[in-house]
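Every protein chain but one is kept in place in this view of the complex.
Coming up: chain A.
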Amino acid sequence: MYGNDFAPPEDAPGGGLLGEVEAAEAALREAAARARRGAPAPDEDVEAYFTDVIDADQKIEPRDWMPEAYRKTLIRQIAQHAHSEIIGMQPEGNWISRAPSLKRKAILLAKVQDEAGHGLYLYAAAETLGISRDELVDLLLDGRQKYSSIFNYPTLTWADVGAIGWLVDGAAIVNQVPLCRCSYGPYARAMIRVCKEESFHQRQGYEILHTLAHGTEAQKAMAQDAVDRWWYPSLAMFGPPDGDSTHSAQSMAWKIKRFSNDELRQRFVDMCVGQAEVLGLRIPDPDLRWNEERQAYDYTQPDYAELMRVIKGNGPCNRERMTHRQRAHADGAWVREAAAAYAAKRAERKAVAA
């Protein structure tokens, strides 16, 4: 937890969660080292084998048999995650050209670049389930697969870059840390890598807000305004309340998901309160207070009707985000065709020469 001074890096936000990522990584290594029960015997029921592996907290690998619904659920979830990384580059990318110092510009460029990298390894993880990246990109571009709704909100000021780092990346980490223990091996391994980089991003966002909150009056106001606008959309990132969540129960049984939406949301709120105090910024919730009995903060729920509106396509930036991605894809078509034609010519020349 935070002290009152500007904490050293190991105590910065994400520190405790980073420990969980490392523990998940160690568990992954242990599970791999533990004599994995051998492949199913020729007469063994593959379904029973699948269940055994899940029960033993071991990993399902691409070569293993898996129920079709498990495969589909994972493809949907991993693809949505990959799409979110790619679309998520836009709101922050919006400030690269105007970053207020060269140092901040470099950090932001590197961060947005990391997100593209996360997108790539998540697409690669999804490809192990028997679908191609091109197919997944098409599903995104024609709107058949979704990305995280949070990226449909605009970044209006520089402080929004800080708020996205602190709150949005913070919520993403809380959501993703349990996925480091997901039953599907390639996804778990991708998440470990992603979480480590995300915690770095969260720290950078926090630092931006810290600097603003300790700067001029105008900078402080900018920081508070950003937190005011990003707080509830960040809470909504955990999805609908448990009672309304459609995919949860089965995903829990398959150990794709480990905690409910509401449990993760609570964990996020509890984590943010102390950090906001150190920042000197106010969380825009008059009903936020410590509940001694529950040993957790009571807080106001986000507007789930708004979440549904944004998911359905009517957030402030849905159209812009999609149009931007579609245009980049369309504008790049001749370049991708050129690269393919060049590679084909080279292969042909090599074959002739041989």
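By definition in this document, a contact is a pair of C-beta atoms (placed from the backbone, for glycine too) under 8 Å apart; a residue touches a chain by one contact, two chains touch by 3 or more; residues count from 1.
Note that contacts and distances are computed from a predicted model.
Colleague: I notice the complex is incomplete. Of the names "Sarcosine oxidase delta subunit", "Ring-1,2-phenylacetyl-CoA epoxidase subunit PaaC", "Glutamine transport ATP-binding protein GlnQ" or "NADH-quinone oxidoreductase subunit M", which is the UniProt protein name for the chain that's not shown?
Modeller: In UniProt, the chain excluded from the picture bears the name "Ring-1,2-phenylacetyl-CoA epoxidase subunit PaaC".
Colleague: Going by the contact rule already stated, which one of A:Gln58, A:Gln90 or A:Ser149 would touch the omitted chain in the full complex?
Modeller: From the options A:Gln58, A:Gln90 or A:Ser149, the contact with the absent chain belongs to A:Gln90.
Colleague: Return the single residue from A:Ala69, A:Ala253, A:Ala296 or A:Ala338 that touches the missing chain.
Modeller: Going through A:Ala69, A:Ala253, A:Ala296 or A:Ala338 one by one, A:Ala338 is the residue touching the chain not shown.
Colleague: For chain A, which residues lie in contact with the unshown chain of the complex?
Modeller: The missing chain touches chain A at positions 86, 89-90, 93, 96-106, 109-110, 112-113, 116-117, 119-120, 158, 208, 211-212, 215-216, 218-219, 324, 328, 331-339, 341-342, 345.
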